[in-house]
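This report refers to the structure that appears directly beneath it.
The other protein chains are all here in position, but one chain of the complex has been omitted.
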Amino acid sequence: MSKDTFKNTELIQASLKKRYARERRFQFYGMLAVLLGFAFLFILLFDIVSKGTPAFTQKELKIAVHLDPERLGVEATADAEQLQQANYNAVIKASLREMFPEVTSRSEKRRLYRMVSIGAEYHLRDRVVAEPSLIGQTHDLWLLAHSEAAGYLKGQISRDTPEVERKVKDVQMDWLDQLRDDGRTRSVFNTLFFLEGDSREPELAGIRAALQGSFFTLAVTFLLAFPVGVFSAVYLEEFAPRNRITDLIEININNLAAVPSIVFGLLGLAVFINFFELPRSAPLVGGIVLSLMTLPTIIITSRAAIQAVSPSIREAALGVGASKLQTVFHHVLPVAMPGILTGSIIGMAQALGESAPLLMIGMVAFIMDVPGGVTDPSTVLPVQIFLWADSPERGFTEKTSAAIMVLMGFLIVMNALAIYLRRRFEVK
Amino acid sequence: MTTADAKAYGAVPQEAVGLDVQDHVDVADYQTIGEPYVENAKMSARNVNVYYGEKQAIMDVSLDIGENEVLSMIGPSGCGKSTFLRSLNRMNDIIPICRVHGDIQLDGEDIYGSGQDTVLLRARVGMVFQKPNPFPKSIYENVAYGPRIHGLAHSKAEMDEIVETSLRRASLWEEVKDVLDQPGTGLSGGQQQRLCIARAIAVSPEVILMDEPCSALDPIATARIEELIDELKERFTIAIVTHSMQQAARVSQRTAYFHLGKLIEVGDTKQIFTMPRHELTENYITGRFG
Partner (left out) sequence: MQTSTVFLTLLALCVVSFFVGRHKSRLIGMAGGGLQSLHSLPTHYGYMAALWAGLPALLLFVVWLAVEGSVVRSLVIASLPAEVRAQGVDQLGLYYNQLVGHAVGNIEPASLDATQLAASAVYNEVMNYSRNLKMLLVCLVAIIGGMLAVMRVKPDLRARNHVESIFTWILFSCSFIAVLTTLGIVLSVLFEAIRFFQAISITDFLFGLQWSPQMAIRADQVGASGSFGFVPLLVGTLLISAVAMLIAVPVGLMSAIYLSEYASRRFRSITKPVLEILAGVPTVVYGFFAALTVAPFIRNLGESVGLSVASESALAAGLVMGIMIIPFVMSLSDDIISAVPDTMREASLGMGATMSETIRKVLLPAALPGIVGGILLAVSRAIGETMIVVMAAGLSAKLTINPLEAVTTITVQIVTLLVGDQEFDSPKTLAAFALGLVLFFVTLLLNVIALYVVRKYREQYE
């Protein structure tokens, strides 16, 4: 052993402890970063699920409703038209007063009425129209609670908060406690949430219109982006000559992939709405804008899938005299299809979650009606979430989170499908 | 397999893939012919077995490397010679699925022992790889890398001296002394490999392992490396894996022939190439397979 190496060994040995400490520290930072990522994800999901879960149930109050013909303004013999127009609101209010006779002052009465949703009126109307013989009788009926009352019943509002800071006052809490003690409150699954459009009242608001809007928008996006994307990929991979125009196209696709989505919204506003005068707020325009936005994703993934097809398939087909076009459409595309579909699904998932460009083209309007076609004004699920998140009412917070859960559910299904396809594709 | 997956596995040397020694039971019970042990052993391996997952790549190899000698290891592809070389400085530790059994000693100390430290071991047993792999840094920084991480130089002057000495010993100094701040990747293949040798000797290792150091080089560059190896053996103990029998004959004192994970024959280089005692060795050196 030379003198050099002996000295070195000692030097190295002396430094080892410090170096290993540094090594452990570095590894710890790495682990910490991964854990931090996990923590963020967990907090985000936990926050949304815990806020959103209550929205899947709604509270109902059992009220002894006296269907007084006088208050209704109709008799049991009235025809359907008249029954539709009857004053159910007055009946509900009177029934509430009867249940709580001690309430006399105007302001207290107003608070009393505010325990039942204004939607209860329509529910009662439908009930009576179906069964006019109810008129004149008193029945215990389950009526939809107002979102504030429901909030208290769900335990979201506490008495400990100073009264001025909350919408549900002490007296309302007393009434609700009394109803609860009498077994006059219950929770039911919130079907309205899935069947109704937007509403100003949190307890009546649903995601049906937004879901339908998302569906139409996505359908337009897919119908435009998929064929165009696949054709572009085929052209660029199989037919494009190496020249300036091809380079230009490739550069454009790569850059479009990184253009902020909101800029696509500006394009939609300026070109499709102002220039081509297509209808505002319509899934048609939304779909066109989103298809332009997802096009680069589809093109890039489809190209990768086409590239991955082994050249021997092409050679075999060309060798038996198939034309280039036949080779591509009969042999290459079917093999590349799982990869192309994976990319397209991921593109569609992006489009489903996208909201910024849709704000630009007016899909933020308050829309109660479920759209019937691609030119009807409508909104989409993410934008509905945005609108509800902006609403000051407390009841909308849980609706927002619930809508997010639905949206994320769709995204998870789409991504799972994409992963499944990719796995199957890779096995081949 | 994606590149990312390959990384997760660790880089399994090419020859380990598809290796299936188990099929050749006839070699498995085999006893090495020749003189595997020497008196002044720098490193000694006893009954070494190496596994990649389920597959056994090295079977019961016992071999000494003598002080200041050049030992060459030859054999057909997949014979396990590189795997054996890599287990001498525990480079196989990087590969998660690789396990090494048996006893390997450096100066009488078990290198797989619990008190052993890979950092120190690898500083004492350096390695030069098949493909020249200088870091994308300047020539100076390439050579200074080892001394720097190990804290061997206490001043700029000391570092300059280490760099110069190492480059001189790698007979590269005259060619690069004016371009020390140029990237090492800009040199020619042969120069790059000498730079890698300089980098390895900068930490004054006791043993240098060379894994086919000339396989990526042209004949002229190869000749220079071979000359260099001859000079280096004055200071270092060298184990070299090579594909070229001529190279083994030129540079080494002793030669070991590996076949399918077994050490078949080992002995004086001259004797191995002139009077092989085993049929497999003879077949190999006469070019019947390889």
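Annotations
Letters are used for the chains, namely A and B, taken in the order the chains are written, and counting of residues starts over at 1 for each.
Simple rule for what comes next: a residue touches a chain if its C-beta (ideal position, glycine included) is under 8 Å from a C-beta of that chain, and two chains touch if they have at least 3 such contacts.
Please read these numbers as outputs of a predicted model, since none were measured by experiment.
For the chain left out of this panel, the touching residue among A:14, A:33 or A:64 is A:33. When the full complex is taken into account, the listed residue touching the unshown chain is A:270, out of A:130, A:270, A:308 or A:368. Residues of chain A in contact with the chain left out of this view: 12, 19-20, 22-23, 25-27, 29-34, 36-38, 40-41, 44, 47-48, 51, 227-229, 231-232, 234-236, 239-240, 248-249, 252-256, 258-264, 266-267, 269-271, 274-277, 292, 295-296, 299, 323-325, 349, 352-356, 359-360, 364, 373, 375, 382-383, 385-386, 389-390, 397, 400-401, 404, 407-408, 411, 415, 419.
Residues of chain B in touch with the missing chain: 3-5, 7-9, 11, 89, 91, 94, 96, 118-123, 126-127, 129, 131, 133-137, 145-146, 148-150, 196, 199-200, 203.
The rule we apply is simple: only the chains that are shown with their structure count from here on.
Centroids built from CA atoms put chain B at 60 Å from chain A. By the touch criterion stated above, chain B contacts chain A in their complex at residues 107, 117, 119-120, 123-124, 149-152, 203-206, 235.
Across the complex, chain B is touched by residues 1-2, 4-5, 8-9, 11-13, 15-16, 19 of chain A.
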